[in-house]
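This is the structure, below, for whatever I ask next.
Every protein chain of the complex appears in place save one, which is left out.
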Amino acid sequence: MSPPAAPAAAARQALEPPPLLPAGITDRQINDSLLDHVWNPKRGWLTLFAIALGGTGLLVMGLGVTLARGIGMWGNNVPVGWAYDIINFVWWIGIGHAGTLISAILLLFQQKWRTSINRFAEAMTIFAVIQAALFPLFHTGRPWFAVYWLFPYPSNLGIWPNFTSPLIWDVFAVSTYFTVSLLFWYLGLIPDLAALRDASTSRVQRIAYGIFALGWRGSARHWHHYRIGYLLLAGLSTPLVLSVHSIVSFDFAVSQLPGWHTTIFPPYFVAGAVFSGFAMVMTLMVPARKYLGFEHVVTERHLETMNKVMLVTGMMVSYGYLMEHFIAWYSGNPYEKFVILNRATGPYRWVYYAMIFCNVLVPQTFWWKRARTSIPWMFAAALLVNVGMWTERFIIIVTSLHRDFLPSSWGMYFPTWVDWSIFLGTLSFFSLLFLLFLRFVPAVAVTEVKELRHELAHEAHAGGGHR
Amino acid sequence: MKTLPIYGQPPRAAGERPLWTSLDDLEAAARGPGGEFRHGAAEAPVALGRRSFMKLVGASAALAGLQACHPPREKIHPYVKHPPEGLPGQASHYATALSIDGYATGLVLTAVDGRPVKVEGNPAHPSSLGGVGVFEQAALLDLYDPGRAEGFRRRGGGLAFRTLLQEIAALSAAHAQDGGAALAFLLAPDASPLLADLRRRLQGRFPRARFRVWSPIAEDQAWEGARIAFGRALDATARLDRADVILALDADFLYGAGDALRLAREFARRREPGEAMNRLYVAEPALTVTGALADHRFRMRGSEVAGFARQVAGALGAVPAEAAMPPGREARAVAADLQRRRGRSLVLCGPRQPAAVHALCHAMNAALGNAGETLRYTAPVLGDARPDPRALADLAREIDAGSVRTLVVTAWNPVHAAPAGLDLGARLAKVENAIYLTLREDETSRRASWVLAASHPFESWGDGRARDGSVTLQQPLIAPLKESTTAVDLLAAFLGEGEKGAHEHLRALWKSRSGPDFELALARWLEQGLVPGSAEPAVSAPVKTEAVVAAARALPAAGPGMEIAFAPDYSVLDGRFAENAWLQELPDPVTKITWDNAASISPATARRLGLRNGQRVALSLPGRSLEAPVWIQPGHADEAVTLTLGYGRTAGGPVGKGVGVDAYRLRAADAPWFERGLSLAAAKGEHRFAVPQGSFSMEGRPIALDFTQEAWKRESHELDELRGAQPSLLQAVDYSKQENAWGMAIDLSKCVGCNACMVACQEENNVPVVGKVQVQKGRIMHWIRVDRYFQGPPEDPTVISQPLACVHCEVAPCEYVCPVNATVHSDEGLNEMVYNRCVGTRYCSNNCPYKVRRFNFLAWRGEVAPTEKMLVNPDVTVRARGVMEKCTYCVQRIERARIDARARGAKMGPVQTACQQACPAEAIVFGNLNDPRSRVSQAHRDPRRYDLLHTLGTRPRTAYLVRIRNPNPELG
Amino acid sequence: MSLFGPGWNVLSRASLAVVAAGGLGALGTVWGYWRTPYGMRQGDPISQPVMFDHRHHVVDDAIDCRYCHATADRGASAGIPSTETCLNCHAQVWNKSPKLEPVRQSYFTGRPIPWVRVHKVPDFVYFNHAIHVNKGIGCVTCHGRVDRMAAIEQVAPLTMSWCLDCHRNPAPHLRPPEQITSMTWVPGGDPAALSRELMKRYDIHGRTNCSTCHR
Partner (left out) sequence: MSARTRWVLARFGEAEPLLAAARTLRQAGHPSLDIHSPFPLPGTDEALGLSRSRVPLMALCGGLAGVGTAIAMQIWMNAVDYPLNVGTRFLSGKPNMVPVMFELGVLLSSFAIFFGMMGLWGFPRPHHPVFEVEAFRSASVDALWLSAEVKAEDAERVAQALRGSGALEVEIAPEVEA
């Protein structure tokens, strides 16, 4: 294209967002800087690992006690048959959505900024889904049967699972989601593992990474299939992400309970999932980029863009709340109306207001650039949103259950120490896996960053200013 | 050998070897150490019990040792000699009776393999009519209670039964010297002719011995009232089937032992809308089961009831003005209403009211011409075994005077239940031979020098009389599980006839009172559970008005000040059921509190004193005080506190000990029921009650519906939107082709809220008890619950109770959410719960709008005593931990009926659910909806029928019939 | 020079294959085990405290099943004979036989003979002999040719799906009332017609409701 008039150019320069990569960086530099954390572990890694390991002990103990004594060790009861178990399940699975979403959807939309964070987010997805997957099994009264009765295999009982039950859909959705995410993640990882294999100095590492690289030679024939295959997986993952949380929302929407039985749930859950997912990415990425020294690839611009996404999804979630309240009033259904009122005025109202604060008010600050670009604030905000999304699930599950149709059967739920230790346990187990990831696997998709550098160079060379 | 006649199988005329030989063996066997059996011959029903228990143990052991790929093979222990009756695992029924505080209720017990597993009412028996109350049913749990007293001991030393008999024989011989001057008896009230006969003979042998009868909840003031009115003590038996208008003065006649079952039946039968519907006025301090059913309830303190009685009496002109009081608007209206139904009205007076009020009532009924119509006067069925309120005081005096060397106590736990201040415990310890016969170790057994374990009524021979005098022979269903004896044997031992055994004594007595063919007669009596024509004949007696007047005028005028009222507890009665976990966990029919008693006060009083629910308060009366938690009870009289008896036990087993507060510590000898001058001060601390019901308000939702007669005429069409089909995307399943379509109907007009259905279900379906803490956590397991709602002003609410079990929705929300098909529909429309398929996601419970599903959060049956295993109904699976359960419409009974019929190639007969069978009010109807003539389908067509939560389109198989009230327009 | 010699290609693929096969194989074995007669404890003759030989009693003495298993047509359980029942005959015949010592002992001590259970359905299954026997299901149908068993062994798998097979299509398993205890009966003439006729005569509705067996 022809070089534009000077003032226009100047104006565009002004509008130009900060670059995604520092100017003049070479592939070798990218390679070394991004793989450095694998060669030379950062200080304090072991300490963090030990802490996470200890916390995981909590999880083991909590689950152990539950297996030995029964669900009665939790606070669950009739009417509140589900509580922390399913809250945690939905919360974790929600967090698990950002990863695939970032890598898949942003890939489809050719959002260049995704490259620096997608690996990170995908890892988070897999680890979060592992946490989530614990609960469908362990929340049952007899997991030793659930573990295989939930799957359709020909048994000599001659009886099958019930495919009208959302819980069975859950089983399929969660297991599929986990498997596909894992394949997607690993596929993306192969070229980087090859890079690790070839760049690593120690023989042990070369053998180890060599085995996992499966013999990748960066051959044109590899790339030939890889490009389309990766794209297809992304294409599959995108609807998958949406379906998974829609199905999770069916656990509630398909039921008859006021506060659960709502058509808005699927979109509203998906938005919530992305919201919490991004919040978790922020919570992890902000400290990690400092810790790993990735400021040059995960730039201010990345963080700001993600904050924008959080603002948008936050607004969607708020809209969801708004709709719930509106429909409760508009439907004229006394039970629905009561549930909403009970949330705001009942014994659990403080949870409700915490939710409104964290999920509705906090993201609003991202209208201001100063908030979007302030590292401490975005970290705090992300944390608050994580809390907020957890309380949202508490509100949906507990406050809907504890006061339903017949006042005679109303009740209260109070968590026990086992509930808490299992919840904190999953947090630790998650961190544990994540630390392992940061130690042994490239936390940023090196190959894709190199590719990006070339594209950018190419564009710059072509003189196109448009990113 | 022959055996006990089976209920419903009239015995053939004699001819075979007499019934008794084997049972003598049985008796003798029971005598052996621990009821052990020496030879197989005696193992009629008992051995089976022991066997199946062995089997149970074996099975559990097998399960425990799960090695390799296969569990070890079970062992089968067949009989050595085949028992004559019944098939293995087949239920057989026996008629017997249970006496509570003197009066017998006829029962039919179901035994499987010789283990009694179910208690039901005897339809032929006048004081049961087929219904059964909570106490009679729960008595079965006492039978198997591992904590029961065992064996005999004197001053700590154990005695073999024969030694015991010899010792007592010696003792009585010694006392015979001086005609029993140092011998005293403190007996439980009992109408048993056998015991009466023994007492007579003892009196003969020990002319100077003192016989006293005592019970902490005696009805002595009723007899005293009769004595005032008629010059002699009489029993007054109500005939509610004939009564159009009933005035109950502090009379809670629909609940408890004695006549309540019959009265509930007769009352309920008159509660259908229309001309025949009766009207109930109740004047009482605390809200009671009866008060909850009142068409008009007048809230007043116990001491003010007398005044109200005098007002009504005055308005009726039953007594001259000086005895009456100027009637208020209410009294006038009530009187007018009673007046309109002369001869078909009834004035009832509760046992807590002073004799003079009873006398007034007799006068009123006489004036209304009710005597002989709605009221039947008979000589006291208890005869000389009528409890005497002064018994303990007199006894104490004698003990102090040192004139009691031997004291025989068969009365229940006098040390615990004695009035405050009277330290009977210390005194008992002073008696050289304090012989205490008891089912359990308790406060009294601690102080008595001789403690004899008592056999459970279901283990022992005896007899009893119903409230109307009808005699029932009490036959054992199983040999004593613990080495123990009976009151009969104990008294007989003092006659030196201990060896004969209760059974021989019984035979001897009744042989003398029967016609020619005694054996056949006896067999028939046992089979029917009734001695025909043994009811007490009615007598007519003129009222001595001047005596009534004098008594009435002597009544103290109601003064100001706080008042405390004591009442028998709905769950533990006077405390004798405190060790019964079923009853402890049974929600109080009014307050819904489990595992506790409380100081009930009215909302207004709570407001005045600034008290919250559960707050601890110090109740003090002159010289006595007690700390108790407050329960704010809508409908309670202001400025009064009601405290129920029987809690706060300091001795006894793990169940009752330390539960609730001991009201006896406040109860004075001279004011057993009401006392003035109570001061109530907030104390430190909060008490957490275990109340399974979440809220007592319907939140304006159409849940338990009631109409007044008037309103019903106008607004009956309002129900149309609460029944009938609803638009749905699912096409309904057609059940009309099936042989049966099971359904239920519950008539809220009839339901008295007595909880009988709950215990029946617990017994039939092996429903576990979870304990107070778990109830607080919301994990109570009852398959059927009775919801109690209050409407209107909290001071004077109208009350409605609604039994609720699984309603077996045709469009069941629980079913489609179950991932493993563990709950599905049967072709006859049952909502089936398959325990062994359930993995316990609890999704079904979450999605159940009625919240009738129950989850085994923990292993509720973790450690059960071997004897408790014998209680299990073998037809119902014992649910494992982590499994959902719920009402099955007693599917085991349905299948049993189907198989029994079809195996004979016959059509299937009607089926009764346990709750329906127990219900004294006939409020629950179950049956086949495909049979248009069945009672249930008639009920489903009733204009009063509606579906609970109909708007959800669940199409429940259990329909409700709205409650109709019949208020007096003049008071409207 | 490279890390991995040419051999590594084969090696790596082989090892992957082994892992995959191993995993699936393990699952398959567990799954398959419960379908083997061994898994279901079939074909395993159990030795009993008394060397009771069904062959002799059924064939040589031609004693009807119901003489000993007396409640099969009336009760839920077929009934294991009481010691008394054994002695009805063995008081006279073989009354000195050492083989029968345990029986006599049991009779005189009053202690039951501890037979070993061969056929066992789980505790939560309510099987009722009476209804099956009265609706034309023969002993041999489930218990096999006991007349050929020295020691009784389990013949049928006794699994739920095995029950369901018959409950879904009872017709072929029906036999006339007088042939219930026959070990050798085979339908003469047109079996299909016979079973149709028996279905009508017995008024049979195969029930597959859960509550038919689970309560």
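Which chain is which? They are A, B and C, in the order written, and residues in each are numbered from 1.
In the analysis below, a contact is a pair of C-beta atoms (placed from the backbone, for glycine too) under 8 Å apart; a residue touches a chain by one contact, two chains touch by 3 or more.
Because the structure is a prediction, the values reported are computed rather than measured.
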{"item": "Contact residue for the chain not shown (choose from B:V824, B:L871 or B:L949)", "value": "B:V824"}
{"item": "Candidates A:G70, A:P191, A:P258 or A:G388 - the one touching the absent chain", "value": "A:P191"}
{"item": "Contact with the hidden chain (one of A:L67, A:L108, A:L214 or A:L341)", "value": "A:L214"}
{"item": "Missing-chain contacts mapped onto chain C", "value": "1-9, 12-13, 16, 164, 208"}
{"item": "Footprint left on chain A by the chain that the document does not show", "value": "26-28, 31, 152, 158-164, 168-169, 172-173, 175-176, 179-180, 183-184, 187, 191, 194-195, 197-199, 210-211, 214-229, 232-233, 236, 239-240, 243, 247, 250, 447-448, 450-451, 454"}
{"item": "Residue numbers in chain B that touch the chain omitted from display", "value": "730-733, 809-816, 818, 821, 824-827"}
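As a convention for this text, only the chains that are shown with their structure count from here on.
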{"item": "Between B-C and A-C, the pair joined by more C-beta contacts", "value": "B-C"}
{"item": "Geometric centre distance via CA averages, chain C-chain A, whole Å", "value": "54"}
{"item": "Centre-to-centre distance between chain C and chain B (centres being mean Cα positions), rounded to whole Å", "value": "47"}
{"item": "Per-residue overlap in chain A, given as positions that touch at least 2 other chains", "value": "157, 159"}
{"item": "Touch list for chain B against partner chain C, complex", "value": "39-40, 51, 59, 69-70, 73-82, 87-90, 824, 826-828, 830, 832, 834-837, 875-877, 888, 891-892, 894-895, 899, 902-905"}
{"item": "Residues on chain C engaged by chain A in the complex (per definition of touch)", "value": "3-4, 9, 12, 31, 34-35, 157, 159-162, 164"}
{"item": "Touching residues (chain side chain B, partner chain A) in the complex", "value": "693-701, 703, 774, 777-779, 785, 787-789, 802, 804, 813, 816-821, 837-843, 845-847, 849-851, 853-859, 880-884, 949, 952"}
